[in-house]
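The following block contains the structure, expressed as C-alpha cells.
Of the protein chains in this complex, all but one are displayed in their positions.
First chain written, first letter: the chains are A and B, and each begins at residue 1.
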Amino acid sequence: MTSTPIITLTSDFGRASPYVAVMKGVILSINPAACIVDLTHDIRPQDIRHASYILGTAAPYFPPLTIHVCVVDPGVGSERAAICARADPHYFIGPDNGVFTNVFREHMPPNWIRRLTEPSFWRKNPPSDTFHGRDIFAPVAAHLSRGADSARLGPELMEPVLLPMHSAITFGNRWQGEIQFVDDFGNLITNIPASGVTSLPVKVSVGGRSLGVVRWVRTYSEAKAGELVSLFSSDGFFEIAQVKENASTKLNISAGTPVELEWD
Amino acid sequence: MTSTPIITLTSDFGRASPYVAVMKGVILSINPAACIVDLTHDIRPQDIRHASYILGTAAPYFPPLTIHVCVVDPGVGSERAAICARADPHYFIGPDNGVFTNVFREHMPPNWIRRLTEPSFWRKNPPSDTFHGRDIFAPVAAHLSRGADSARLGPELMEPVLLPMHSAITFGNRWQGEIQFVDDFGNLITNIPASGVTSLPVKVSVGGRSLGVVRWVRTYSEAKAGELVSLFSSDGFFEIAQVKENASTKLNISAGTPVELEWD
Partner (left out) sequence: MTSTPIITLTSDFGRASPYVAVMKGVILSINPAACIVDLTHDIRPQDIRHASYILGTAAPYFPPLTIHVCVVDPGVGSERAAICARADPHYFIGPDNGVFTNVFREHMPPNWIRRLTEPSFWRKNPPSDTFHGRDIFAPVAAHLSRGADSARLGPELMEPVLLPMHSAITFGNRWQGEIQFVDDFGNLITNIPASGVTSLPVKVSVGGRSLGVVRWVRTYSEAKAGELVSLFSSDGFFEIAQVKENASTKLNISAGTPVELEWD
C-alpha cells in the first residue's frame, strides 16, 4: 500500500487500562512498519454519537489509504457485524453500530462494506467475546496495511447501521437544528451550516430557552472574557461560546439539545 | 536489533507535566529511528501494583525484542537498584521495586537481570536524584535499541523485588481470590482464572459482602443496562460488571478487595 501505512485508533478505553496498548502491540506484531496515530481514546463511554462526530471531522484530513479503526462497541459479542468499509480514499474498521454514520453520510459515502468473517485475518479463532478490538479489528487493520486483499475479508454488507440524525432545516429567516458536539472548552457546535446563516447577528434559542440576540464575532479575540457570543466554527458550523468560560456547564446544555436561530 | 526498534513507556507522570516529553526527547536524541509507544502515563501515582498489572497484561502482545520502560518509582534516589531484564522475547527497564512482578511471575520468568551501573549508557553522571527516567532508563533503552551489548550494562542481579501477590486458590466448589484490577469502566477483574470456574452461575462475595448468585453472561450485550453480571474477561479471568455503569464506585470496591466464589 503506501510507503508509510497509517493506522488511526479511536476508542472509549480511557487511559489507565491496558486495552489501547494491547491493540498497538497486536498491530506492530503483524506490521512493525505501521505508523499508529491515536485519534482519541477519550470518547465518552459507549457514546457512539461522539465517536461518529470525531471520526467524521478528523478522518478527512488524513492521507489517502489511511486505515481508521474505531472500537466503541457496547454490543461486542452480540450479533452486530464487524465491518471494514472503503470510503475513498480511506478504510474504516470497527463494529457495525453507527460509529461511521458521520463518515458515510457527510463526507464520503462508502464504495463498499465487507463483514469481517474470515478468521485467517484474526488474532485467534474463536475471538474473545468481549474484546474484538484486539482479536479482530486490530489484526485486520494490520494485515490490510501490509497489502492483504480486501475482497477476502468477508461478504459484502449493503445496509450499514446508521444513527438517526436530525438534519438542520431552514424556513426562510429561521433555522432549526441541534447541538452536535460540545468540545473540551465547553463550546457548543450546532449542525447548522455557517453558509446558511445569511443575516447576522441572530436570535438564538437553545432547548426552548431564548438567549436573545447573541453578538456574532469573527473570532474569540473580538469579545470580552465571559461574554456569550456566536461565531462560525473551524468546521463551518454555527457555534455558541462563552469566551474563556465553559458555555456547556454554565448554560447546562449538552449534545442533542435543539437549537433555533431566527432573524428579521 | 529489529529493523524498527520499539520502545514502550509506562509511567505515573500524568499529562500536564514535561516529564514524558523529556524522556521521548532523550530517546530520540540517541536513536532517532526508535518507534516510541505510550503504554499509559496514567498509572495511579506511585501505584506499583497498577503498573505491574498493566505491563503484565500488555507487554506479551508486542513484537519480539520490544523494550519496555517503566517509571513508577517512589524510591528514586534511594538504594533501590535500576535494572534491565531480559524476559524472552522482551526487555524490561526500570526500578527494582516490583513493577515487573506480573511480567516475571505469570508470563515470562526472566532469562537474566542486570543492574544498571555503567555510566557510559546514562545521560549524565551522576544522574539526577529525582529523575532516573530521564538520566538512566530512557538512555539505556535507546542505546539497547541501537544494539548496545547488554552484558556491559552492569552486574547480574539474582533476586528482583517482587510484590506479595495473593494467588487465587480453590477448595472443591469454592474459589478465594481478590480484585486484581479495576478498569476505566469500573469493571472488577478478579485473579480467579476463568478456566477454574467449572459451574455457572456462582454465588459471589466481595469484601465479605454477599452479592448472591450473580448471573453469568457471555458478553455485556446479553444484559440490561444497570444489571450486575459476571463474565470472563478478555484476559481469561472471572469479572464482575454492572452494565453501562461503574461497578467499582457503585459497590465501593477497589483493587485488593478479597473475592469468594461458591457453587453447589
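Here, a residue touches a chain if its C-beta (ideal position, glycine included) is under 8 Å from a C-beta of that chain, and two chains touch if they have at least 3 such contacts.
Keep in mind that this is a model prediction, so the values were computed, not measured.
Undergrad: Looking beyond the chains shown, say which of B:Gly77, B:Pro109, B:Gly226 or B:Gly256 touches the absent one.
TA: B:Gly77
Undergrad: Out of B:Ala21, B:Ile169 or B:Ala225, which is the one that touches the chain we can't see?
TA: B:Ala21
Undergrad: Over the whole complex, note the residues of chain A touching the chain we left out.
TA: 2-4, 6, 8, 35, 37-44, 50, 53-54, 57-63, 66, 183-185, 218-222, 231-234, 244
Undergrad: If you put the missing chain back, which residues of chain B would it touch?
TA: 13-22, 24-26, 28-29, 32-33, 36, 45-46, 74-78, 80, 128-131, 134
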